[in-house]
Every structure is written in C-alpha cells, then in structure tokens.
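This is the structure I have questions about; it appears just below.
Every protein chain of the complex appears in place save one, which is left out.
Right, chain A next:
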Amino acid sequence: MGENLSQPFEKSSMTPEEIRKINREQRIQTIAFGFMIAITLLAFIAVGADVVPGSFAIPFILGLAGIQLFLQLYYFMHLKDKDHGWPNTFIVSGIVLVIPTIVALMLLIGVTKY
C-alpha cells in the first residue's frame, strides 16, 4: 500500500460524465473570477472617482468585499461542494469570532483609549 501511494497514475478514473461536470465547474469558476474583477473595479471606481457619496462609500465597498469573500470561499475554495460540512463549520465560526474581535479592539484602543 505504501508504494501505491507514491505511484503516479497513467490515466484518470473519471467517466465522460464526470469530465463534463468538472469542465462545467471550471467554466463557472472562470465566470466567478469575472465577477470578482468587476466587483473590484466597482470598489476602486467608487472610491477613486468619488461616484458614491461619502457617507455611503464605506458600507458600499465593505458590502462588495463581503460578496467577494463569499465568491472566494464558496467557489474558489469549494465550500459549496458536498463533504464540506466541517470546513463550513470551522470557517463560519471563525468569521463569527472576527466581528466582536474587531469591534472590541476598535472600541478599546480607538475610542475609549484605556
């Protein structure tokens, strides 16, 4: 068994059906990448060209970053695929912890300044 593990394979075991599926997946990911580029452009234009009014600019670009986070995690990192229950649990609990961490630090060292 140990030898088997470091042996390359002559071919892939994928059926034509599986290959069609994976090629379709690859196209979807390329489209997701196109979306990411568009969102990034939008964020830079919103700030660089001042098209979005000042007070709305920050929630706007943070919202765009949120969409991009979703695309990266669920498409590029495959969190949407099956067998990703635990990875989803871990990363979502990580993100849940992130929000109070950032808020607490901003309040403690940015506003209250103990």
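Definition applied: a residue touches a chain if its C-beta (ideal position, glycine included) is under 8 Å from a C-beta of that chain, and two chains touch if they have at least 3 such contacts; residues count from 1.
Definition applied: contacts and distances are computed from a predicted model.
Colleague: One chain of this complex is missing from the view, so tell me which of "Cytochrome c oxidase subunit 3", "ABC transporter permease", "Ferrous iron transport protein A" or "ATP synthase subunit a" is its UniProt name.
Modeller: Answer from the UniProt record of the missing subunit chain: "Cytochrome c oxidase subunit 3".
Colleague: Could you please point out the chain A residues that touch the chain left off the display?
Modeller: Where chain A meets the chain not shown: residues 1, 4-14, 18-19, 22, 25-26, 29-30, 33, 36-37, 40, 43-44, 46-48, 50, 54, 57-58, 61-62, 64-65, 68-69, 72-73, 76-77, 83, 86-87, 90-91, 93-95, 97-98, 101-111.
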